[in-house]
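Up next is chain A:
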Amino acid sequence: MDQVTTIEAFTATLKRDLLVAYKRKNDIFNPFMFFLIVCSLFPIGISPDPARLGEIASGVLWISALLASLLAMDSLYRNDFEDGSLEQLLLSPHPLYFLVLAKNMAHWLVSGLPVVIVSPLVAYMLSLPDDAYWVMFLTLLLGTPILSLLGSIGVALTVGLGSRGLILAVITLPMSVPVLIAGTLTVQEALNGASLSGYMAVLGAMFFGSLTLAPLASATALRISVT
Partner candidate 1 sequence: MLEAIQFSSLREFFEMGGYAFNVWSVYAIFSIFVLVNMLLPILRKEKIIKELKRRASFEKAETNSVREP
Partner candidate 2 sequence: MWMWFAKLGSPRWFYEISTKWLPWLASAMCILMIVGIVWALLFLPPDYQQSFTTRILVIHVAVAGTSLAFFPLMAVAGTITLVWKMKLADMVAKHAAPLGAWFSFVTLATGSLWGSVMWGTWWEWTDARLVSMLFQFFLLLSVVALRSAIEDPDKSAKACALLSIVGCINVVIIKYSVEWWNVLHQPSSPLSTSNGSANGPEFWMATGVMILAVYLFFIVSLTLATRNEILQRERRSQWVQEIVRTS
């Protein structure tokens, strides 16, 4: 019985969260279904006409992905808070940064990745012009982890609150606006035939920025919420 290293604690947490998701199944399935269903509300609510749909498709896809990733966040710390596991996490001797990162990673793998993978299909159904598929896919691949990392801060801040659901959205959505702008702009410029390296670089910078900073903020927020 030895003390474990931080890396072991990291993998233990990652594995555990993936296991919980696997057992629940729905954690994987639902964000993805939510994305599909919300996307298909737009043709009904706005217009079934392919030409008009094509114009709004990239925005619709991004907004739906944003909402799906946001709403899936709720399960990130809530159950752990309620059953007391979160206190155990905070009391572990390892830097909270890495444990939070492990939880975020597991969460994105489970809720973000499926959305990214199905996005080309939905893009087709919404008549997004052909050239933009790949760009759409890539921006989502880079963008959804950012949304998860940012969302994690919001969840951590609100985890102890009685009323939930929307407070999280109200805190996190405004934070996510820059990502939304970067994402949709990239796709639109791709449609205009512009070169993409600049836009992708912006998204990449956001990604690395949030990867290093957001877990710090989440960790602090967790300590505040639990004490």
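Operating definition for what follows: contacts are C-beta pairs under 8 Å (C-beta built on N, C-alpha and C of every residue); 3 or more make two chains touch, one makes a residue touch a chain; residues count from 1.
A word on the picks: all candidates are chains of the complex that A comes from, given by their letters.
Quick caveat, the model's predicted, so the values are computed rather than measured.
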Options 1 or 2 - which one, within this complex, touches chain A: 2
Task: Note which residues of chain A are touching candidate 2 in the complex, please.
output: 24-26, 29-30, 33, 36-37, 40, 43-44, 48-50, 53, 124-125
